[in-house]
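With one protein chain held back, the other chains of the complex are shown just where they sit.
When the chains are written out, they are named A, B, C, D and E in that same order, and each has its own residue count from 1.
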Amino acid sequence: MHWNSFAEFLAMGNHAVYVWGSVGVMAVLMIAEPMLLVRGRKTLVARLKRQLRAEQHESVANRSTSNTHRSQA
Amino acid sequence: MLRAVIGRDLRLAMRRQADIVAAMFFFIIVVSLFPLGVGPEPDQLRRMAPGVLWVAALLATMLSLPRLFADDHRDGTLEQLTLAPQPLGVIVLGKVIAHWLVAGLPLVVLAPVLGIQFDLSSDALLVLTVSLLIGTPALSGIGAIGAALTLGVRGGGVLLSLLVLPLYIPVLIFGAGAVDATLSGLGPQAHLSLLGALALGGVFFAPWPTAAALRVALE
Amino acid sequence: MLRAVIGRDLRLAMRRQADIVAAMFFFIIVVSLFPLGVGPEPDQLRRMAPGVLWVAALLATMLSLPRLFADDHRDGTLEQLTLAPQPLGVIVLGKVIAHWLVAGLPLVVLAPVLGIQFDLSSDALLVLTVSLLIGTPALSGIGAIGAALTLGVRGGGVLLSLLVLPLYIPVLIFGAGAVDATLSGLGPQAHLSLLGALALGGVFFAPWPTAAALRVALE
Amino acid sequence: MTDRVINWYKYASPQTFYPLAGKLIPWFWALAALFGIAGLTIGFLIAPTDAQQGEGYRIIFLHVPASWLSMFIYLVMAFWAGIGLAFNIRLSGMMASALAPTGALFAFLSLWTGALWGKPMWGTWWVWDARLTSELILLFLYIGFIALQAAIDDPRRADKAGAILALVGVVNIPIIYFSVKWWNTLHQGASVSLTKAPSMAAMMLWGMLLCALACWMYSIAIALMRVRTIMLERERHTDWVRALLSGNGHDTSRHP
Amino acid sequence: MLEASNLECVRGERSLFAGVSFRLDGGEMLYVQGKNGSGKTSLLRMLCALTPAVSGEIRWRGGPIGKLGEEFRSELCYLGHQNAIKEELTPLENLLSSARLAQEALDEDAALDALALVGLRGREDLACRYLSQGQKRRAALARLVNEKRALWVLDEPYVALDPAAVELVAGLIGTHLQAGGLAVLTTHQAVSVPAAAVRELWLGDSDATQRPQ
Partner (left out) sequence: MLEASNLECVRGERSLFAGVSFRLDGGEMLYVQGKNGSGKTSLLRMLCALTPAVSGEIRWRGGPIGKLGEEFRSELCYLGHQNAIKEELTPLENLLSSARLAQEALDEDAALDALALVGLRGREDLACRYLSQGQKRRAALARLVNEKRALWVLDEPYVALDPAAVELVAGLIGTHLQAGGLAVLTTHQAVSVPAAAVRELWLGDSDATQRPQ
């Protein structure tokens, strides 16, 4: 272990802003990216499911092909 | 009515979001090109900064001008606008406002960030932003006249810059001048108020010659 | 064949002479704007000159790019060109050459005159002109790729600059670098030969990705 | 020939790749966490102070991995794009689109950490030196790629156009890498900052390598996640996606 | 209602037509005919005050259209060779925004119905860029479905339409005329507009080799 105290660790030899600024932004972005991805995926799956259900419903209802259906979320 | 025009143009702009984003990047890239061409001494860069940022803003606005009316002209929408009941000037005013929201405002937002690259002080950054905020509407207004005059004319896009850039020069001088004045310790007020006068003129006077030019273009 | 394409494009350009003249005026005006924005000290101007001239050349070329294929695309000529017997790459090469003759060459001719405004020595003027002569074909070639990629795409013109300007940066660095090197007493040879390599690559390699992009755009 | 290839890329490949990717993702996350913890421990807790730069040098453990990855991802992206263009394989186009945002992220992080490092070391956030500039170009290329693809609605056309751009932009990568050699600039060349004592150098090197590995694994995991989303979106009318959506909900709703 | 007297049209150094006069009242249609280049489009644009006439006068409800301005324009619906639709927008958005610009109230349901009527069901939300040539024309013509203005000026509305759509448009014009509207129409396709009092106007010289038999 290189550090003597936690405070010293935080201070980073007077370069705290720069070091923690880098670490912080990098951490935030690298955590945010997968989270955004998961969120986007969830909404996508929900939307696709809804569309699928609507399509199935419609094709049962009027035997029309997916050609003539107005898909709107 | 004004709202209808603005709304329609904004929707069109959103549809081609790329437009807004890319106009901003054009600004960023042009500003970033200069240090590459000129060399990296911070002192020189700082003195160039107001000029470079303002010229870049001019060019970014100008690049988006040809499409102000051209798309509407090509597909016949412009004829329909001309035939709309309300005065054409009002419609043009709406288009000018929409153009500023899409092409001008983003530059204002970006300017401080880019200024940092040139090592500007926070005072100078503030004045730069304010000068752009006041000046860019003038750019949109004046630009509309040029866009209308060159509509459907051979060599449109470049001819447009030929017409518009000279008219932009006062805006450039007062805009960059305001920042320069701050850098050299004088107050920017005088420059900024002249800029404001230009902007008012540009936005509220320009639509009428623009409307006239549009009618001529359609004949 | 190459001659047929070049001939046709040149005739079209002559028909809208405004294009050529106005591209030159754009170059002139951008170059002249800087002293206005930056202020008149000759020493600073001299050091800015290569950068400003080269950036202006970049922008002037870039402005004329959207029309490289867009007109042909809109009126259906591009399909006909694609269906012509010879390889599309050759046709593109012809269009690139014609574009350079119309948009690049005039800049080369103008540069020495404008350089005088910035108080450049005759040595530096010569190198400036030569660097533009070598470098502008690269601009046309590389630009063609961007023009083809953004053809018929939402937000075309500005997206084009977003794609093309980064690729132009090496040309800018070597071009302005050559003049800078002369100004500071070093020889420009190294820069110029790198520029030459870029130009060869740009003119003879670029038509192929451009052709591929055009086919994609027409699909 | 065309028939079989088309059927292969249109149905078979994404269909088989999708569950495979789903199985691989947790492993890559685990590896990323493992390497990350190890690398950061070495870098921030164990490695000694740098003789010249003090503690500020610790940014190296973020900066170098981000820079490497930004370049490496571009190469991989261009590779997939090229494959897709040459053999008309749709999966590779999807891979290229899946990689671009992560590459842009690392390019941005390289710039950001570099700028934060530059302030204490060089006294300025930014200089227009060749390495920094070419890295900025890289970011622009990524953004250009993403913007181009976003501007084209037809995914197949978007893939092809993006591929052409990615391949043309590859020339920038050697420029970034060798810029410190070709031009003498402010930015450190390879291994300059590793101080004299060989043991310390080794320690820093290990920290850097482990962090880079962590970022690498992270990128793979993210790319696989994103490519799965892209697949769902683009293949939503194929039978396998329909089956997936309407049938066993556990595979789709479960976060991998 | 619409009167033209002694109109002349000059293009370049060529006089396309001269001495054209007519009078059109409610429920009547003017069918402008002539070979390619005889000046039909030019005449129609004059009637909309888009191009000034070299000589002669056009009056709407008694007043010269050049003077009437807004009053005249708010009763006019013009559809030219160009479709006046935005390729980036969907047919629905195009229809709604053109109604809004014309200061007409049109709600989304009415717009959707109009689009369905002109055969664009299922394409309401597809950018017009992707539509076929005929579908683009249909998107432009959808404006006519709810158009209440008195004077319709239509320049070759049937171009690129399939026969079913041509019938449909002819029907729309017929309904408009029955409701007391006026229409000025050009077309090279012989299509009968139902129940209309049609006045024919022939433009151009009598070059027999070019004139249809």
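Definition applied: contacts are C-beta pairs under 8 Å (C-beta built on N, C-alpha and C of every residue); 3 or more make two chains touch, one makes a residue touch a chain.
Bear in mind the structure is a predicted one, so any value in this text is a computation, not a measurement.
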Which residue from E:26, E:56, E:119 or E:174 sits in contact with the chain not drawn here?
E:119
Write the list of subunit E residues that the hidden chain touches.
11-12, 34-41, 81, 119, 123, 126, 130-135, 137-138, 156, 159-166, 188-189, 209-212
What is the set of subunit C residues that contact the non-displayed chain in the whole complex?
1, 4-5, 7-8, 11-12, 15-16, 71, 74-77, 79-87, 91, 218-219
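As a convention for this text, only the chains that are shown with their structure count from here on.
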Chains touching both subunit C and subunit E
B
Quick check: more C-beta contact pairs in A-D or B-E?
A-D
Going by the average position of its CA atoms, which chain sits the greatest distance from subunit C?
E
How big is the gap, in whole Å, between where the Cα atoms of subunit B centre and where those of subunit C centre?
24
For subunit A versus subunit C, what separation do you get between their C-alpha means, in angstrom?
41
List, in ascending order, every residue of subunit B touching at least 2 other chains.
15-18, 21-22, 25, 29, 36, 39
Find every residue in subunit E that makes contact with two or more other chains and list them.
88, 127
